[in-house]
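Structure, as structure tokens:
Heads up, one of the protein chains got dropped from this complex, but the rest are sitting where they should.
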Amino acid sequence: MNTWEKAESEMQRLAVNLALAKSNIRSNDLDAVFAGDLMNQCVGSSYGAECFNRPFFGLYGACSTFAEGCILASLLVDSGSFSRCGVIASSHFCTAERQFRYPLEYGGQRTPTSQRTATAAGSLIISCEGNGPYIREVLPGTIVDFGITDINNMGAAMAPAAYDTLTKYFAESGKSPSDFDLILTGDLGKEGHSIICDFMKNAGYDMYKSYNDCGLMLYNADTQDMHAGGSGCGCSASVIAGHIMKRFEKKTLSDILYIATGALMSPSSLQQGRSIPGIAHLVRICDSRDKE
Amino acid sequence: MNLFWDILKAFLVGGAICSIVQIVIDKTALTPARILVCLVTLGVILGALGVYKPFIEFAGCGASTPLTGFGYTLAEGVRKAVDEKGLIGALTGGLTGSAGGITAAIFFGYLFALIFRSRPRD
Partner (left out) sequence: MKINKQTYQKYAKQRAPSSPLFKDMFFAFLIGGLICAFAEGIYNLYLYLKIDETTVRTLVPVTLVFIATLLTGIGVFDSIAKYAGAGTLVPITGFANAVVAPALDDKSEGLVMGVGAKMFTIAGPVIVYGVIASVIYGVIYWISGVIS
């Protein structure tokens, strides 16, 4: 029987194959695959990566999975342990919806702050050779929980985590938002996007010029009924691996910060009345290896 | 003319009940499942207190179609069964009274689940 779950695994396989083709290597050249999705026990990735027959790490970081994979892969490649790794993250509206919310045909109304799980997959090859773009710096996030319990307002649940990671990064590096062409949060949506703008402004950082959000970029807010924007592992993965990499190729970007945010709840934790823990991993992508 | 008046009453009363519940949905964080549970229980209580029967006599399907009416059917079934069979009626009456609706939902639900597939909304 054809299932949405199988479709998502197939999307992962296609995305990895496309990334391999673009970097001119074969799957056998990969030392490891880091994969993640939103399904229970991460099965979408297990079935998706099965055909590559390479060492496999299944990750779960909710919508932050892609950055989590990039961080682990780049650290391992940087240390010399691996020379080439594949990173893949995917989400499918139909598999995520029935797991986290309601059945597809259920007649419910969404609140304006709710986000739509994107049906998307994105894959990057992290390699010790090649001519970029490069992962220049990474900053793994900590779990930040401000007690938001509304599953329909994940932007507000994840924003404090993004704020935490961003301020830590700026404080440690001494840089400011204007040093970057683009600062991109994973998928905070409309709500999270403006919360970040507010908070960063209060902390003395002006984000307005260079800041955008993958959840807002993936869909056309005017013609597509997405409420607060897209979400899901595949959302930021496809924006980074697709749109952003193309802009690096065209040389319209040279230095960006990618902060993938994740809301780490489960349906049972929500029913037990627990709040939604957020996480935000930061990855800095540059067009040159030794940019300060 | 009588028919028109009956339908108008059903429209107004049924619509009013729905829009009141809509306020509850928008203003609270209650999930739809909780709201349905509350409505059914409320229907049983109002049926037990004898308030719902005159309401149905007035509004017809405007009062019996909302889920409170489903609760009323349960209460009414129990009352009848206890009258006829004594205490055992408390166990048999409710589902007897509402058997049609529940069985139809299960049967047609199963049937259409076999025929159709779910699709994403776009």
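As written, the chain order gives the labels A and B, with residue 1 at the start of each chain.
Here is the rule we go by: contacts are C-beta pairs under 8 Å (C-beta built on N, C-alpha and C of every residue); 3 or more make two chains touch, one makes a residue touch a chain.
The structure displayed is predicted, hence computed values, not measured ones.
K.L.:
I need the residue numbers on chain A that touch the omitted chain, in ascending order.
P.N.:
Touch with the absent chain occurs at residues 1, 3-5, 98, 102-113, 146-148, 150, 153, 156, 160, 163, 167, 191, 194-195, 199, 202-203.
K.L.:
Would you write out the residues of chain B that touch the absent chain, in ascending order?
P.N.:
3, 6-19, 21-27, 32-33, 35-37, 39-41, 43-45, 47-48, 60-62, 64-67, 69-71, 74-75, 77-79, 81-82, 86-87, 89-91, 93-95, 98-102, 104-106, 108-119, 121
As a working rule, only the chains that are shown with their structure count from here on.
K.L.:
Taking the mean of the C-alpha atoms as each chain's centre, how many Å separate chain A from chain B?
P.N.:
45
K.L.:
Which stretch or stretches of chain A touch chain B in the complex?
P.N.:
93-94, 97, 103-105, 108-109, 119, 150
K.L.:
Going by the contact rule at the top, pick out the chain B residues touching chain A in the complex.
P.N.:
25, 29, 32, 118-121
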